[in-house]
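A single protein chain has been omitted; all remaining protein chains appear in their positions.
This part shows chain A:
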Amino acid sequence: VENVRLLDRLSSRRAVVGTLYLTATHVIFVENGSETRKETWVLHSQISSIEKQATTATGCPLLIRCKNFQVIQLVIPQERDCHDVYISLIRLARPVKYEELYCFSFNPKLDKEEREQGWKLVDLNEEYNRMGVPNNYWQISDVNRDYGVCDSYPTEVYVPKSATAHIIVGSSKFRSRRRFPALSYYCKGNNASICRSSQPLSGFSARCLEDEQMLQAIRKANPGSDFIYVVDTRPKLNAMANRAAGKGYENEDNYSNIKFQFIGIENIHVMRNSLQKMLEVCELKSPSMSDFLWGLENSGWLKHIKAIMDAGIFIAKAVAEEGVSVLVHCSDGWDRTAQVCSVASLLLDPYYRTMKGFMVLIEKDWVSFGHKFNHRYGNLDGDPKEISPVIDQFIECVWQLMEQFPCAFEFNERFLINIQHHIYSCQFGNFLCNSQKERRELKIKERTYSLWAHLWKNRADYLNPLYRSDHSQTQGTLHPQIAPCNFLYKFWSGMYNRFEKGLHPRQSVTDYLMAVKEETQQLEEELEVLQERLANLQKSQSSNNKVKSKQQDRSKQFGLYTSNNSLANTPQEYSNDLKSFPSRSPSQGDEDSALILTQDNLKSSDPDLSANSDQESGVEDLSCRSPSGGGCLPSEDSGKDSDEAVFLAG
């Protein structure tokens, strides 16, 4: 469709005209401007909702909201065209078959072996071994090898040594969705563990010997403690209501040596609504500070994030400080349980704070344990009541932790945002379907590519320059403050206002420091080369000959960065905030409108949303070029560029 206008949310005057294309996998808007021809690509999988708004004089507005929080406002001249686009997008954004998804047609031009290698990058067997299992207390069980016991669990689970197949099967019959207690994290240092399950089908009075034995087995697997915690992550009221439906929670009287605890994280419906409210705040035009803070408070979003974090902290403390094992469950054990177990693991084990470790963590607690990616994130068209930002919340917990502990994580914010993006994009096969069983049936590994390999290949973009494996923040357990600390939680504009570049810090500290690090490394390498050369020269020449050696002047090297500050930033509209001012007398009525502030086109690098590239985090990127490597003494250079001359000047 031609002559479509793409509006800028922050400034309705900044509309660009272009052509809108619909392909099998993307919506593409191409600007008409002769020099730029900027393209905006949106994967159909990313589309969360499409809203056709009332036709105005300028055309027919169409609002596309994406799962990665991008909001695209189009104005299509003809109502008929707009309707066609609308109907098409509705269909395209709601695939009914997996084969319609982008991952099945995505071609990064790798051969079969490379694809396979990509899938092997994250190996859970390796991970359990790293943790220290199997051992005297824990064994691997293949009771679920054909998914016969629990179809949402993986084929291999770790269980306590004293849990026989009989006990496992019996326990599974007493658990919602048959999700029996299984190992999530084992702490080598003190044998404490985190296990996970779903709620018991206890109703008001039902009991199950095998399930009670299962919990005992977990307790016995930790000789350092004579009880275990059982943590129900639901609010007490909800859990009690479940009893009427024949489910419920563990009764301390029936299960010997457990200490039962409710944590009170709300359910998926509450979370879905909470996010919805928060996004509404983000969509306000020129909100006042009050509007924003009220909106944020009303949504309750940060409150929920904190609840998940507090639960993770409680469990981490139990394991690390008390040396007590914890069994965690919610209702079905695939949402809140996953969130809480992974937060706890992250706090406990620095490995999960490395890039590789984080991928492993998601693979373990989310992918293998049957988090319902398809239902939650709408790979295929399904029940809207199943949609909920569960993993988004976990990812945000990680970000909140990164803000509190800037040196503790090997990866940066961009890494997290990219992962979230691809959970919804369906460009890679990792997050398809609802369980390992379904993924194997669809032969995901043979037909799609792994996100982990893709991220790993580009890992230089995702590093945190402040991370050092020998830093105190990267050793052992992280101890976030529990209370009082509501004020420590921030609104994550990098995620929820990701595509509004004007909102974010205009200069990226991460990129600057990464460039510094890279440059320092290059200088050090160069220094080595030069020193070697010097040594050789001194050996081979007589003492008469003067040898020129250039001192690397560290202080000059940063002359490079100044040239990049010339990415001008433009003022936003500071004068349009009319509602906070009292009405003016007529004599001054026109003062403001006279101040038409012209806005240049932002020469920013908008995220390239084409399929094969990584998504930028929306942070203005003053990426600095490092000088090309290879040190040469100036006298030997033929054609060197001015940058090198600057940096080598002694």
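As a convention for this text, a residue touches a chain if its C-beta (ideal position, glycine included) is under 8 Å from a C-beta of that chain, and two chains touch if they have at least 3 such contacts; residues count from 1.
We take it that contacts and distances are computed from a predicted model.
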item: From "Calcium and integrin-binding protein 1", "Radial spoke head protein 9 homolog", "MTMR9 protein" or "Trifunctional enzyme subunit alpha, mitochondrial", the hidden chain's UniProt protein name; value: "MTMR9 protein"
item: Touching the absent chain when the full complex is considered, from A:15, A:110, A:296 or A:530; value: A:296
item: Contacting the left-out chain in the complete assembly, out of A:32, A:162, A:267 or A:570; value: A:570
item: Hidden partner interface residues of chain A, rising order; value: 10, 282, 287-294, 296-297, 300, 302-303, 306, 404-408, 465-466, 468, 471-473, 481, 483-491, 493, 497, 502-507, 509, 512-513, 516-517, 520, 523, 554, 558, 561-562, 565-566, 568-572, 574-575, 577, 580-582, 584-585, 587-588, 591-592, 594-595, 597-598, 622
